[in-house]
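Removed from the display is one protein chain of the complex; every other protein chain stays in position.
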């Protein structure tokens, strides 16, 4: 199967490589010449432009940073024509960017008028999951289109969820990541409060993990250094999922909440706390470093 | 073994009964004559006063509503002498009340001077766990005293954690319950946001449960009616753990946070949200009903 | 001077009438035929379309509900051409809608390329201020363009502030209204806490008003019924500035905060509290009714 792949960043690059290694014929592109050179060196066939990738492609995949890039790619921006004018009817488009659900719906609707099928399929699992091919896809769109996409998605991920109609993949992702952002701060507060009272964070973590405070952060990703050998906290908060990425996802959740007039008191507060943590200079550290906001600053 | 048991409420009553059924010789008391009559009818030997229960007892257990009651019981109040003056040296005291850690430490210190061993052993698991004998005990105090208490605790509970020194049981419990209070509201926000965007709460729950949003509320206690047959949400929020009990525990966590100058932004906010929910008339409903604060009010 | 006026809602209608009464030659329009009929009856000359209003106008004023309407008006939507194509170079455009600063900047930039001057001039002061001609204008744009607009603005308002370059009027307004939303809830919390402790809300209001808690809500708009005869609280929260309008402005503030990665913990929380209050059925009541969220519900 011939696949066009647009967007070769820290996530998109390894995803494209996994499709290439699985035997698909790829045509890939990124606006950054560096990114193109880097993945060309790993064997990925690089096209001269986004438009050039889609020639003869059955599937088009995009993995871009934000709503504006996806909007620009498919509808055009400035002199550049939109890709929807270039893609033939019958093609399947998989947009794996994490963007506003409204933008996903807008692309899907415009594409449908031209006979192009679009699913939104944002991922979780980080760069580690992208490299290992164990990402989780949260998909919005028609069931039939997801089934067409499944063999391709399975080369890049381990879990595929169908969240609902167009845009539902985006909504599921921001709901999940808003909750994750809350879990991490809540867990950090509980641990910091225990430690301030003289408790051992390992003991307290174990008690809560096996009680009603149990959650993914305690299970897989303890924010307190030394409690869990493999967590970013024990590696000086390197690697993992950056504070600024969590901040972006929480920003999307709040934009969405404002649009539908939902009440998200903890989610909105979490966004502001990660923002404060980023302003203090920790935007590039793993998001679990937010616990520093609750701890005495070492001098 | 002869055991004194003081406090026969919804939790203490069934706990005492389990000890009685396990073959211990009990002497029980509650200030409420109704409570005494009720458990006398179930076979529990009732004494005439708290002081009368401790005659010849090797172990004294108390299960009272709040710090002031525990303080009054052990140190006396008004005309009433404190129980510490009555309990012989060498006795083991197990206080299972959920109270301020500072009060637990105060009792333990005063008792130690008289040669009386005290552990704080607050529980989680609700009235269901009290009846079934499957409570979780979070214990503060000396390791050796916990070992003395263990055979007794095992008659009432399924999990026993040693959290640390005197008061650590209380601290572990309020840390855990603060986190639980946050998990429940965070999960409610994510579900309400998804539903406002047209997602099916069952589908979204399943996605988040298996992703990084996974937590005890999604696993055991989904707040959205109809998602989980056995959760209080599906029984009109009857039974379970009442909003006002969660509010009390979060109040203890904030009192503690103020005392040690800890920062608990989500925990403090959770307290105020449960308070608002209680003021709106839902104090007696299960705490997962807090999701109503985030939903359009049915008229 | 000939003035085109587009948007005859509760704010725009009275503003246009004040210009008409001041002797300007108006040509007005609203998409709602009802609104057109209503103000035609009051003597306002009504045009057949937005495009028709601008023929020969020296100044074009728009007063629309949200960013999407302003975008649609000036850039076109569907079959409808954008007004910027119709307005002659040299015209001054005053947009008094409360919308995203980004949209204001986009309109101003596109207009500048065609030689059209645009200022954003959102207002505060409510429908009362619109009728009385005592609105406050917060203006973004060139100083010279504000000076051109001043004689017109002075017919509709009592205070005119120059906040900065294009979009700055919008930013100043959402900053002010975010702060107002916080002041109102903060004041409500302080009063509710005092009352829960047995204090007289009149006495407490007077103490705080003259101390460091002093703020606009205590001075002009006390949220507790009976404290201030003229406040909406004393009129069953009728009139004033609706909860849903405050919710819209706080939504804009959070959208903006997400875009610039600002931390607004109280502002974000205020949005969610007004949202909860609206979901409970109080969206049309004055925003000071948010105090109900903190009070025992009368049954």
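Lettered A, B and C in written order, each chain numbered from 1.
In this text, a contact is a pair of C-beta atoms (placed from the backbone, for glycine too) under 8 Å apart; a residue touches a chain by one contact, two chains touch by 3 or more.
Worth saying up front: this structure is predicted, and the values here are computed from it rather than measured.
S.K.: In the full complex, which of C:16, C:46, C:180 or C:280 touches the chain missing from this view?
M.R.: C:180
S.K.: Please pick, from C:172, C:227 or C:279, the residue that touches the omitted chain in the full complex.
M.R.: Answering carefully, the residue with contact to the hidden chain is C:172.
S.K.: Pick from C:1, C:81 or C:203: which residue touches the chain that isn't shown?
M.R.: Spelled out, the listed residue whose C-beta touches the missing chain is C:203.
S.K.: What chain A residues would touch the chain not displayed?
M.R.: 265, 269, 276, 279-281, 293-297, 299
S.K.: On chain B, where is the contact patch with the chain that was removed from view?
M.R.: 247, 250-252, 254-255, 257-259, 261-265, 268-269, 271-273, 275-276, 278-279
S.K.: Tell me where the left-out chain touches chain C, residue by residue.
M.R.: 101, 124, 136, 138, 159, 161-165, 167-168, 171-172, 174-180, 182-183, 185-187, 189-194, 196-200, 203-204, 206-208, 210-216, 219-221, 253, 256-257, 260-267, 269-270, 273, 293-294
Just so it is clear, only the chains that are shown with their structure count from here on.
S.K.: Going by C-alpha centroids, which chain is farthest from chain C? Tell me that one.
M.R.: B
S.K.: Using mean CA coordinates as chain centres, what's the gap between chain A and chain B in Å?
M.R.: It comes to 39 Å between the two C-alpha centres.
S.K.: Which parts of chain B, given as residue numbers and ranges, touch two or more other chains?
M.R.: In chain B, 265, 269, 293-294 touch at least two other chains.
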